[in-house]
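Below, a portion of the complex is reproduced, with chain positions unchanged.
When the chains are written out, they are named A and B in that same order, and each has its own residue count from 1.
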Amino acid sequence: MRILVVNVNTTESMTATIAATARAAASPGTEIVALTPSFGAESVEGSYESYVAAVAVMEAVRAYPEPYDAVVQAGYGEHGREGLQEVADSPVVDITEAAAMTAQLLGHRYSVVTTLDRTVPLIEDRLLLAGLAQRCASVRASGLAVLELESDPAAAVEAIAAQAELAVREDHAEVVVLGCGGMAGLAEAVAARTGAPVVDGVAAAVTLAEGLVRLGLTTSRVRTYARPRPKRFVGWPLPV
Amino acid sequence: MRILVVNVNTTESMTATIAATARAAASPGTEIVALTPSFGAESVEGSYESYVAAVAVMEAVRAYPEPYDAVVQAGYGEHGREGLQEVADSPVVDITEAAAMTAQLLGHRYSVVTTLDRTVPLIEDRLLLAGLAQRCASVRASGLAVLELESDPAAAVEAIAAQAELAVREDHAEVVVLGCGGMAGLAEAVAARTGAPVVDGVAAAVTLAEGLVRLGLTTSRVRTYARPRPKRFVGWPLPV
């Protein structure tokens, strides 16, 4: 089975981190193909960048020349999953939803710890749309920018664990979700600090995607995610 | 006062229709500048096309060389408004929300009549996110594609009025919203058939935008719609 794991930003080292997490979670026999979009921002921390990322991810998947069995969109709280479902030849799993579902299997309420304060409402919006907000106790910001996660991992663990502890103690969360594709390597350290299970979205999404493939299930074409109708486009897709 | 009214698709005749509606609704002294995106689909009827439109609209506004006072996003149920709020220098009004707010001022519940069945969930999602779903009685599809609205206006009135009547009688709507930027010219005929007020989103958005400008109010930069952070982009924006 081949799963495309698509980074939402154009920072290759981030793609490498995501790929490593995905491979660690995958079953034997699952091939992880990690893709970096050909255009877009080095990190995604707001709606403008996220919308550009949404189409960049779609184009990356559309341009992928080989067959594949599932797609994982590896950006937390980003736009685009609905469009990707229309154009991908396989089921699509967004890490935002995968992490929330996994968390809901483990505790009564979960909290998300993310990067900057400004991305909190984006994540809340995604969970609301996905029908997964009811059991979300809170979305908390660590105050770190996406790229700081890589540049200072020790500070990242500290900042994230501090918010995770507040989520458990004050917001009554019982499970912590790491709210950024680049936080994957930090799960163990945060779990040790909080005593609560910690869910990484990339890992969660890979196992959900594997499950769908094994069950032979794919995106419904009945209405919302039907294939795009034939259309005349101007200036799109971009020439590669 | 200058208001940019941005079509979401690349069909120029549709831009002209939208511009005419906007001008009819505008106060004396308001200049309507109608923009057509430089890339994207001839009509937007699904999430893939809508995501491409979202960034195309943003780029159109970013590329506009003159000052402006407000932006109207003239696609019903489309993505992108949050990103546009980050990059525009002025308040942004989405016709989906403008029509819903206007309808809520006129009756206890409203219904939206749109084009194809597949766009119904997109509109429902936009209203949910906007916090305007509670008083929405239903979103109904007329079964007409966007471009058919132009090619056969008489059939369009018939199909839309039939659904509007069902909305009033069966879904207990008291106001009807025309759920497509291209339906503007049909309001009067549909109102005559249903006895209910009929709201066109483009007209509603223009008056709301004018109101914001008159009140001196613009997008909050406090958190969600703060200006994008400085970032390194790859391959974006597109060369014009």
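Some notes on this structure:
To be clear about the criterion, contacts are C-beta pairs under 8 Å (C-beta built on N, C-alpha and C of every residue); 3 or more make two chains touch, one makes a residue touch a chain.
Everything numeric here is computed off the predicted structure, so don't read it as measured data.
All together, the complex described by this structure holds 6 copies of its single chain type, of which 2 are visible.
Note that only the chains that are shown with their structure count from here on.
Copies subunit A and subunit B of the same sequence differ by a rotation of 180 degrees once their CA atoms are superposed, given in steps of 5.
Between subunit A and subunit B, the centres computed from C-alpha atoms are 29 Å apart. Listed in rising order, the residues of subunit A touching subunit B in the complex are 10, 37-43, 45-52, 54-56, 58, 79-80, 82-83, 85-87, 117-118, 120-122, 125, 128-129, 145, 223-226, 228-229, 231-236, 238.
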